[in-house]
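Just one protein chain is left out here, and the rest sit where they should.
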């Protein structure tokens, strides 16, 4: 297939224009149309991308047979309906994260993609981030040993959402990265939080995920913090890895040290530090890598790294997190249905 | 009272020699005797402090009428018996943290002190740390607003204890500091952890404490970490305070920023950062300040900042944390008896 | 004057497109034409700014009576000729830094501006950088005391120029910032360097500038460094100020400490540290502030902060630096002619 993928974008809020820009920069694709309910936003698109057609009627994109794929970058509550319509019209679909606001909606989207036999990819950009990919490579190379736990700090000041809480706002990143790194599905979820600024909207959540292997992942998610933190520490039985996305250099550090099983009478183990290695990380924008991956998957019929199933797993974890939150932090099953089965 | 306080020290392990050194440096006190079961440890004491008497029979210190006070720096399981004997012998007592391994032991020690009418102080050194005291001063000065939550990172590699878990090893610091700062008793406790290196000994624990005011405190306690972290972030409704004990300068930073209640239709709040101020912190050793305070309290009959009640509250929180740990992280009452009452 | 300033840009290399972008974003100006010898570069301009006219014949901009001002962003050797022509055609002129490659060329440009009675502004962007302006404010508010010395680290890896050395590449920043902060003209210059990568092109230079007040400024300029450093430390007799442009927060820190004159017999002075304060710095792009200033100066006939005289002073310092470099680092007069006078 030599011709460019012709892509329509629905939603011109925060992510839409970024998608259009990247689609216009990567080879193999072409942004042809943008749909949004706001004329003002469409005007901004036209000014910046004169060659792109705009419309307030998103179904025009589905009706246009020259359009091969659509990117859905609208509020999460609209994802299911739009994705189902897009698949029904025979389009490949890229959906911004999270895939849906409920497990049943996410499952419906996955089923629609299967029925249509088209590509479904979810915009979990971080699993295309070069530093995250480098950590995955390090973990798979097995010098790190068994992953025992992952601790994440994802906090910053401001940018309070009014329709979703911090679990749904920042949590998709930690969940998608953790599932990508560990390659296993969660067993249980626990989430405790508090609403300090807006009633009923948690602005701080402590999320914990347990895995069948015994690994646990913990994330501090907050819109209330003096400085922006984006660190994830992976504790392996042999080495430890620190990923700090705020750094411009040394985003990833491997600590060649660890703790062996204790034996005998010794009261305390003394500190055993080792060499620290920081691999070079390419600086390519993750969103661009993600768009290239989408184009490649559509063209070659490959399964995306962040396919529908991956997106569904994230929604399952977040929905379970909400159940835990609503019960004051009790440990809940990742798949409650599976328990009943 | 012009004469020096004559002090005996029981236990010459890690803390004992530090207590002897500080007692010999501060005015108003004099370390006169050290008791320990190990002749080797006593030999080390004699070499370093030739003027100090040593014995393997700790009751000699109780029998010595010239001794005014004793410091108990032995394993936690022995605290109750030693403290009760000391009070019975009419001594003032300083007990290393935690006060006891169970609430009932801690209560017994507090009662013994009351009966004897003598000073009981618990070695929560951190509440004498100049940086911790400075944060207390900042919080009380009220520019910070209502404290919403406190997040603590207290992690490092190595020094695994074989008899207690990381909650009892590192947790007393976070609990004592938090109670000192907030000045209120906890309402509920939640703790989740895992045992990666030794069976049955948690080496990582996530502790959460809820307060009647609505404030919550969260602490990540771990013996498994690539680097040593000692940060506590206090999120106030008006300002935020960061206390980083690993720094040599700028241990405390006040962030003049915050988030006001949202109103209207606005989708997101933009970031509002402000000035950052880092007050000068005196560099006096906390243990020395603690010893001076003990001497002063004994001499003037004052209530110590870390008195028996304060030590008891820490034990209550830790014991509740153990109950939560054993039930997979369920939220438990800080005072289960109070619920029954 | 209500109508927008109509601006032509000559040179579409690195700075040209940035100037066009900022001119199209700020109110009161409009980029109308771009001239460059390269059709390829002009094509890039047309793609990004469809409304802007392009030409390979720069004199068309001078001949166009609808153009009020031109920005010259060409190699430094062409500045004099282009600026003289522009003034002769009655345009206001913005020249990228450095103003010229020799003092005599710089003087000629300044004279041409005076003759034409038009605005001449030099693109010393850093004196419009909000952090640099904040330091100026702090120094003028006089709590810092007398400035004793300024130490600058301006180093990074790569980006070796082939036509100019590191003194002319990075030096204009330190010289323009220092002269802006101190508000006095240099007395002497000293520069030592070495050519490690290319023959005859210094890639590392240590520059020192002496002032009549006794202040000295020292800068380490280098294209060979493991990490990018952009720090300037101002040592005042009462306080010290650290400006670190690499930081995203805490770009400016004021250290409330200092050293008083010694007296008596004391052998050593002990360290006296104090509070540290980091004022909030607005995040506006310096180039935009610079463009707004240019528009305002043209419109209101005001003298620009970085006017021709300021640009000339920088060229004087750099030319003196070259004389010192060529004589192995001897101290040379800033104004050799002044000595003869």
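We call the chains A, B and C, going by the order they appear; numbering starts again at 1 in every chain.
Methods note: a residue touches a chain if its C-beta (ideal position, glycine included) is under 8 Å from a C-beta of that chain, and two chains touch if they have at least 3 such contacts.
Bear in mind the structure is a predicted one, so any value in this text is a computation, not a measurement.
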Hidden-chain contact residue, picked from the options C:29, C:131, C:208 or C:297: C:208
Of C:37, C:57, C:88 or C:194, the one touching the omitted chain in the full complex: C:194
Full-complex contact with the absent chain, from A:40, A:200 or A:275: A:275
Where the missing chain touches chain B, by residue: 50, 227, 249
Interface with the undisplayed chain - residues on chain C: 148-149, 151, 156-162, 190, 192, 194, 196-198, 203-204, 206, 208, 214, 216, 218, 220, 222-227, 233, 235, 237, 240-242, 253, 255, 257, 259-262, 266-273, 328-331
Positions on chain A where the hidden chain makes contact: 249-250, 256, 273-280
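As a working rule, only the chains that are shown with their structure count from here on.
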Approximate Å spacing (C-alpha centroids) for the pair chain A, chain C: 43
Whole-Å gap separating chain B and chain C, where each centre is the average of the chain's CA atoms: 54
Chain A and chain B, separation of their C-alpha mean positions in angstrom: 40
Multi-partner residues of chain B (at least 2 other chains): 273
